Structures are given as C-alpha cells and as structure tokens.
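Only one protein chain is missing; all other protein chains are in place.
A, B, C, D and E label the chains in the order they appear, each numbered from 1.
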Amino acid sequence: MRILVCNVNTTEDMTESIGAQARAVASPGTEIVPLTPAFGPDSCEGNYESYLAAIAVMETVRAYPEPFDAVVQAGYGEHGREGLQELLDVPVVDITEAAASTAMYLGHKYSVVTTLDRAVPLIEDRLKLAGLTDRLASVRASGLAVLDLERDPDAAVKAIVEQSARAVEDDRAEVICLGCGGMAGLADEVEARTGVPVVDGVAAAVTVAESLVRMGLSTSKVRTYAPPRPKQFKNWPPNKG
Amino acid sequence: MRILVCNVNTTEDMTESIGAQARAVASPGTEIVPLTPAFGPDSCEGNYESYLAAIAVMETVRAYPEPFDAVVQAGYGEHGREGLQELLDVPVVDITEAAASTAMYLGHKYSVVTTLDRAVPLIEDRLKLAGLTDRLASVRASGLAVLDLERDPDAAVKAIVEQSARAVEDDRAEVICLGCGGMAGLADEVEARTGVPVVDGVAAAVTVAESLVRMGLSTSKVRTYAPPRPKQFKNWPPNKG
Amino acid sequence: MRILVCNVNTTEDMTESIGAQARAVASPGTEIVPLTPAFGPDSCEGNYESYLAAIAVMETVRAYPEPFDAVVQAGYGEHGREGLQELLDVPVVDITEAAASTAMYLGHKYSVVTTLDRAVPLIEDRLKLAGLTDRLASVRASGLAVLDLERDPDAAVKAIVEQSARAVEDDRAEVICLGCGGMAGLADEVEARTGVPVVDGVAAAVTVAESLVRMGLSTSKVRTYAPPRPKQFKNWPPNKG
Amino acid sequence: MRILVCNVNTTEDMTESIGAQARAVASPGTEIVPLTPAFGPDSCEGNYESYLAAIAVMETVRAYPEPFDAVVQAGYGEHGREGLQELLDVPVVDITEAAASTAMYLGHKYSVVTTLDRAVPLIEDRLKLAGLTDRLASVRASGLAVLDLERDPDAAVKAIVEQSARAVEDDRAEVICLGCGGMAGLADEVEARTGVPVVDGVAAAVTVAESLVRMGLSTSKVRTYAPPRPKQFKNWPPNKG
Amino acid sequence: MRILVCNVNTTEDMTESIGAQARAVASPGTEIVPLTPAFGPDSCEGNYESYLAAIAVMETVRAYPEPFDAVVQAGYGEHGREGLQELLDVPVVDITEAAASTAMYLGHKYSVVTTLDRAVPLIEDRLKLAGLTDRLASVRASGLAVLDLERDPDAAVKAIVEQSARAVEDDRAEVICLGCGGMAGLADEVEARTGVPVVDGVAAAVTVAESLVRMGLSTSKVRTYAPPRPKQFKNWPPNKG
Partner (left out) sequence: MRILVCNVNTTEDMTESIGAQARAVASPGTEIVPLTPAFGPDSCEGNYESYLAAIAVMETVRAYPEPFDAVVQAGYGEHGREGLQELLDVPVVDITEAAASTAMYLGHKYSVVTTLDRAVPLIEDRLKLAGLTDRLASVRASGLAVLDLERDPDAAVKAIVEQSARAVEDDRAEVICLGCGGMAGLADEVEARTGVPVVDGVAAAVTVAESLVRMGLSTSKVRTYAPPRPKQFKNWPPNKG
C-alpha cells in the first residue's frame, strides 16, 4: 500500500526526517511518500500558520497524481484533518491524535512535550476536539522553536527530557508523546533517559493508517465528512486566479 | 469607530445583508465596513470550505488599507478566529461565540438552529472549543442550504421556526441562536412565532465589538495570540508566488 | 435608556464608586441609576450575607418607582440573579458572568482575582452554574477584605497585581477579571502592571445590558424565569409583618 | 439527639407531613423538631421564593431557642444550605443532596421526579453545584403544583408513577428520587407501582444527619463555611428595622 | 440487624481492626460480622490483587451461612462492589464511596489520603465510576504500605497528617477521607492535628448500610444489578474443579 505522509511546513529537511521516521516503522510492502506542501510557512508555530498549512496540505494532497491508500498529516497540534477527510475516500490520520491514542494503551495518563509555550494551547485544543483529554496529564513546552530541533538535537533531547521528567513526577504522566513532527527520531533517546514509554506521532500514525487500510476501514461519509457540495470558487485555486 | 464585518463566503449579496444587519444595531458614530473575502467558495458548508474561508478572511482583513477598531467574523461555526487574533491588535469577535454568550444572559439553556445537517458538528466543535457548550441544549438543522436562505426567506423562516419549537419543547432550550450568517434579519419573525428570544449572531457580535472598544480592551498578546513569529513563506501570498 | 446598577451591600461609598465606574463606560443617552439595597450587610463575604443581599437586591429593585430598561447586579460571586430575572421583564446582568464572558473574547483562558480566600468557592460556584468555567484558569484571593479595597487602594492594587502575575505564569491565564464590585476603577492600573487585559465586571455588565436593550432582547419567560406564580406570603415584606 | 427539620414554605400542614416522615425513620432517642419558617411564601416554585425561603430558614433556625444536634433543610432544589452551614456548628443536610447520594448506592443511574416544569432547572442546578449529576439520568416534572400534592394524593401518585416509568424506560434510571418535600409519604406507593427503589429525601436526610452526629462529624470551618465575619447590618433583622 | 463487614485482604488482624471500627459506630441492635476472604492476598496494593480480592469477597459473602441485612466492602479503591450487588438482595456499601459521599456533606471539596503512590489511580478510577469526583480536590499518597499502618501507627499518623495538610493548603480540600481500610481508628488523631473533619470509610459505610436497611431500600434489580443469568461454570468454584 502507499501512504502519503504530509509535512505541514515547507522545510524540506523536515519532510525528509519525517519520511525516514515513517519508513522505519512501515511494514514491508508499504510505500511511504513524504510530501511537502506546495505553499506556506517554513514552520508552524501559531494559528495563522497552522490555518494556512491546513489549506496547503489539503491542496497538496489532492493534487497528488498517483493513487494512494491513506494519508498521515504530520503536524502536531495543527488544523485541517477534518478537511482532508471530506476531500478523500481513504483514511486520514493526524499525528497528534495517533500519538495520544497510542499513549493511552500504555499508561494511566500521558503528557505531551512540545516546542514553544505558544504551541501548548493549540495542542490542547486539538486534543479537546478529538475527545482525548480525559487522560491527558499536561502539555508542556520545552522552549525550543521547531527549527531549533534539527539544528541542535542534543539541546532538544535535554530540554525534552527535563519537561518529561516533570510531567511524570508533577503531573503524574506515565507516557510521553513527542509533540512536534520535527521531533521524529528522538523517541528512543528520550525513553532511555526518562524510563517511561515515549510515543512518536509519525510512527504511531503510520501504524494506524496501515491498520485501517488492512481492515478495509475508511472515513464515514454519512454526515460530518461527506464530500464537499458543489461550489463556485472565486480566485481559487491561486493559479486560476 | 470603524468595525470590519467580514463575510466568510464570496457571495456579495450575503455580505450586503450581513452589513445591513450590522448597521441596524450599530451605535451612532460606528462605521460598519462589510467585507467579502478576496477568494474562496460562494458558501461554506463543510470543513474544506471553512478552512479555506478562514485563510481568505485573514488575508482579506489584513490587506484592508484603512485603520479599523475591531473585526467581526460573520460565519457561523467557521474556523479562523484564532488566526485573526494573532494578526491583529484590535478585538476580533466571532458571531458563533457572540450569539452563544448573548443567549446565555437570556435563558437557562439555548439552542442553535442552522442550515444543513452536516453543519451541526462544525458548530458543536466551535462552541466546544469556545467553552460555551455547558448550557447548550442542542444544535439543530433546518435542512436548508446557505444560499437557499436568501432565495426563499418564507420557507427559511418556516423551517427555522419548526426546529426552534422542537428545541424549546424537546431539548428544553429557552433561547434560540440563528446559526448562519445568512439568517441575518430573520430574528424578529422567528421570535414572534416561537415566543422565545432569538439571537442574531451578527447583531450580537457588533455590540460585543463596540463594547470591547469602548472599554479599551483587546486580545491578550501574552501567549496564545501573540503576533506570528517571523517566517519564510513559500508561494504565499499567491500573487507573490 | 435607564439602567439600574444595584450594589449588593449597604455601603453607600461603594455604591457611588460602582456608579461612577458604570457611568464611565455608559453610552451617551444612557442614564445610570446606582442603587443601594434597602437592608442587609455592609459587605458580602460569605453565603449568609450573599443570600440576604440577594433578597435585598430583589426587593430594592422591584420597589424602584420609575421605569427602567435593564438591571446590573454589581456583586461578584453573589446569589440572586435568577430571582431578579423572574421578577422583571427587562434584562438582568450579573457582573460575575459579564466579566467572564468578556474575558473569553480576549484570551484562551482567564482568571479571577478576588478578595478573601473564602470568596473563592462562591465565585467558582457561580461560574459553574453559569457554564463559564471551561476556560477558567483559576480564582485567586488577594487576601484583602471588601472594605479594605477602598481604604487602601495602593495595597489593593499591589496584592491584585501579585496574584494576577501568578495566574498568568502558573495557571496560564491570559486575561484577568477583577473579582469584586469594590475593585471598580482599578482595572487600568492592574493592566498597566501585568501586561494582560483586565476586565472590570461593572463596566462589562453595563455594556452587555446596553447591548441587550439595543437588540430588543430580554429574559426568556418560557420556563426557568417565568414570572412567579401567585402566592400567600407570611410576614413578608417586613413592613407588612 | 435533637434534629431540626425545617420546611422551606410557610404551609403548616406540609411541615407536619414532613415531620411525620422524619419521625417514621428516626432512631429511638432522636427527637425530631419540625419547623416552619417565620416568614415567606406558602410554597416555593421558583427562584424568588426559593431565595426568600433560604433567608427565612436561616433566620428561623438560628432563632431556635434550644440546643440541637443537626438540621435538615426540607425543600427540594432550594437555595440556602451553604448559609446555614456558615451559621451553625452542627451538621446541615439538604434533602435534595441526601436523596441523590442515597440513590447512588442503589443503582447505576437515578432520576428525580418533581412538581412543575419550572422546578426542573432549579433542581438540576442544585445537583450540579453539589457534584451529584454524573449519574443523574433526568429530572422530570409531574406537572403538579406543590400544594396540589396534599390536595389530591391519588392524582399525585399517578402522575409521579407515569414520569418514573418513563425515567426508567427512556432515561435509563434505576432509582427514583421524589423531588419535593411535599411528596413525603408517597415513596412506598410509587415503589410498589414502578418496581424500582424510591427515595424520599426527608427520610434520607434524617438518616444522614443522625449518622454524621453519631460519627462526631460536622461542617468543616476551614474556608467556605467559616462563621460569618462581623458586619454592620442595615434594617435587618426586620424587627430591628 | 446484621451487617457483614468484609475485609478485602486475608490479614486477620486487619479484619479485626475493621470490625472494631464498625462496632464503634454501629447502633445498638446492629450486629457487626467481620469477614475475612476465603482466599487471596494479605494486602491489596494493585489491580491484580484487587481483582482477585473482588472475587474472593463475592464468594466469601455469598457462602456466608446465616441471613444478613447488608454488606460493607471494606477495601479502599478496590474492585467488586457491582458484582456483590448482582449476587445479593440486600444493600451493598463500598467504603470508598461512603467516605466520599459523607465528606461531601461537610465541605466544599474533599481529598483522600491513601497508602502507596500506586494506589492513587485505583482510587481515582473508583471515584470516577461512582460519579464522585466533581468535588474531589486530590488523592494523595502517604507512602506507607498497607501492612505498615498497623506496624507503626505513629509514623502512619504523621505521614497522613502531612499529606492532609498539603491537601487542605495546596489542593483546597476542606475534608479528608482516610483512604485505606487499614487506617480504621486513626481518624480522631488526624482530625485533631489537621483541624478539618476526617472521615473513616468503615464508619461511614456502616451508617449508610444501617440507614438503607432502616428505610427499606436495597439495590435496584431493573437492569445493571439484576441477578446473574444462569450459566455453566468450568472449574469454578475451585473446590468443584
């Protein structure tokens, strides 16, 4: 099967790192296609960028010329998954939700450790809408910007480990979710240093996407995610403007 | 003061009707500027369109060349208010939230009567994020598409009254919110026929916007709605692409 | 229009200060009538006093001899708004609720900073009943008694600023509500020192009351707030006893 | 021990019936003292009356000249229990809460069947504040006014049984609470006809009060229910006015 | 009346101490029968042991050869109460729930102080299912193992008092529940040192059981707790294996 794994920002290095993380967990026979949005910001660290990325991911995915079996949206705490579900017949898996659902199999409560303080409310809101906050202990910020993660992985691991330890001790988390697509690949190291399971959202989402395909399950089209109704669009898509 | 009232779809007639509703309630001395997004669908009836409209509203509002004191986003159950709050220093008021908050001053529970069945979960989700569902009795669909509202106002009123009556009787609502920007102007008629207060979101939002300006209050910039950080944008905005 | 702004305690100085705060935000053409209850305690700092004040406010307001368009109940975290809504045909706005609703337009989460520790549960309970706790970060006590606020405004501001800073830092509030009718007038100073929007309940409630009147909206009479049924009263009102 | 059982309205017949119900369940050695408020309405069917009754109960109880060991407030869904807890050192038990807590030992979910439709939100609100709604299936109205209950007990039983049956069947209740102090004495008959346990609030509250006294437990005075602070009262109590 | 008070572990000393605590609060005429499970662990400090104890308590209680009027399950945060309710016609009271319900009559919020950190989630889960968490301030661990409580009561009291003080100060509890059947008898000492009411679950449950019997109330058999349907059992009970 073929799974599109779509980064939410336009930084190609991050797309590659996400793709590598996806391939590392994919089953034999699963082709991972990493995608970079055709437009948008080089990192998403707030609502404006997240909304823009949402549209960029949707347009990029539906412009993909080959058939595919599932889509993973590889941005943590970002908007847009619902729109993809309307546009596509194949399953759509958001890494924020896949990480949280996976964590819930592993411990009584889980925490998310993310980048900047301002990302915390976005992640809380996505988990709230997804109905996954009941066992959420906390969302904590490491203080690192998205693009810092790749620039200085050692500092990233250190900051993430520190917040993870506080999540376990103070917030009573028993599992940690790495709260940024750009943290792909740090899970083992963080797990080794904290002693609790650490969930990488990209890996989790790829296994969920594979599982849904294997079970023959896809998005319900009965109400919320029915295909868009016919519309007149003004100045959109841009190249028709 | 000057308040921008931004429609979320590109149907000019609807912008005008929203503008008229806004002016009808505005204080003397308040200038209402109705805006139509520079791009996007002619009506929003699902997540894809709503996300696209969110970005269109943001780009349109921030391209507005004159100073203004507040913005009303005039789409019911649509995305994007959080992004506008980041981009602007002036207050931003969403009609979904203004209608609900207003309704809560008037009765023990309130219901929303909207257009199509598929709009119901979108409205529920926006109210959930806004923390306004605790006294929400129900969100009900009249079965009318957005553009049908203007085409046949009598049928619209009839369908809305029918669902409103069921909301009061079965769901124990005591107040009704008209759940579509395109229902602007129907409140009096629906109120006359149902016997309960009927809140128009555009009117409610305009009064809230005026009040915030008068009190000298605007969006907190301390965390969630801090201005966007500097970014590199690829192929955006479109005309720079 | 004429708005009655009713203090909940019998301290005339506080009534005056509340009236001044109301007038400062009222529109031209709005007459503010500050009222002091005909009986009751000189300050409300607990349930007994709050219940007594609730009845005193109801009897005082309905004994007011002239027509009026709306009522603001100017006690933070006090009982009684529901009773006024039954007795009157005009809108009734409680400052606790108006402040919270207003704060929710300005930030992701809000906190209330009030007087004594014992007032905290009363405020929490009123907000819980009003369905406004979902985005409440905390209710914090400054440790000052109600009547201390007027005696030493500098100490009041200092204590309020200290708790506000902790609310922003520790509880992740982005907006502060001043949790006592007696804090009217301190908002600007607290805002200047904390860097987040500070909402004064009296001001917020006056703008809400004006808005409701302007929109022609008043309390739903369909169930909870229907007029009281005819009753035989024993020894009440007191002067008939 | 001596337990004051205070009716909330001034109808002496109802006080007697409540007293009889209390005595029927009291232990040997427990003296039940039924009290009628010194002032207030002949029945409570709304917020104004409920607030007035709250103050009337407080003043009546604290004017009681003899020592006592506990107080039962015998109004269903009425205000005021918190004020009594401040004024007294002995335990205070509200029949609304005692009935609900008792019901929760007996089935997975419980419903309350009360008098008029307008009483439903009051009861819901009291249970919400008490933190007892998580297993509440519904609050249903029989359509009978409070004073009708004594005038036509057969019609009362019939209407209560009908709503109880719907609560069990439609709302999945497994236990019924009789939601009015004036329903004292109807439990056996309703239980016989519905086949589910039926809890009388007065009986439940008397057993709770006795139990608290026997365990030497009373209201915590550490914060919410600390004794009122010293105050100046204007025109209160009435006879000093 | 006869009340079976069943310990959940097989430590006879603890059964005796629980029995003594039950007798101390029982009414004259109530016979307390302390029971030790016929099989299982010497203390319950986790889910495996708790599940085993649940079955052991059920089998032990239903093998009891004499008639009885009620059962108290004397393990804090343990499984099994629902099974006993199916098997028996008489009321079943769990000490976790009785303590919490009792605490809720005494203060605005309550905390539970238990033994080991690992017991905290079990207690939280039982209270969550029971619908009693809305006013739960916290569950705190003293760090003592169950069997340490009897070995060194002075250290137990000290550790419990320390956590209780933090619950009152930091978590805003106003009442403390002793969160282990093995803490029976420590309530007075902890109350003396903390200044807030301290609830012993065994005492609370005995009074609740007596009250239910006195009111003629028992478990609803209409749905959740209907008697088990006829089954074929393989290798169970063990002695038939």
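The criterion applied here is as follows: a contact is a pair of C-beta atoms (placed from the backbone, for glycine too) under 8 Å apart; a residue touches a chain by one contact, two chains touch by 3 or more.
Small disclaimer: the values here were computed from a predicted structure and weren't measured.
J.: Where the complex has a chain not shown, which of E:21, E:85 or E:207 is the residue touching it?
T.: E:85
J.: By the contact criterion defined above, which parts of chain A meet the unshown chain? Give residue numbers in ascending order.
T.: Answer for chain A: residues 25, 27, 91, 93, 97, 101-102, 104-108, 130-135, 168, 172, 174-175, 195-197, 199-200, 203-204, 207-208, 210-212, 214-215, 217-220, 222-225 touch the chain left out.
J.: Touching the absent chain: which residues on chain E qualify?
T.: 10, 37-43, 45-52, 54-56, 58, 79-80, 82-83, 85-87, 117-118, 120-122, 125, 128-129, 145, 223-226, 228-229, 231-236, 238-239, 241
Please note the rule applied: only the chains that are shown with their structure count from here on.
J.: Under the document's definition of touching, what chains do chain B and chain D have as common neighbours?
T.: Looking at chain D and chain B together, the chains touching each of them are C.
J.: Please identify the chain lying most centrally, where each chain is represented by the average of its Cα atoms.
T.: Central chain: C.
J.: On a CA-centroid basis, which chain has its centre farthest from chain D's?
T.: A
J.: Give, as an integer number of Å, the spacing between the C-alpha centres of chain E and chain B.
T.: 52
J.: Using mean CA coordinates as chain centres, what's the chain C-chain D distance in Å?
T.: 29
J.: Can you work out the whole-Å distance between the CA centroids of chain C and chain E?
T.: Taking the mean C-alpha position of each chain, the two centres sit 44 Å apart.
J.: Can you list the chain C residues in contact with two or more other chains?
T.: 108, 120-121, 172, 223-225
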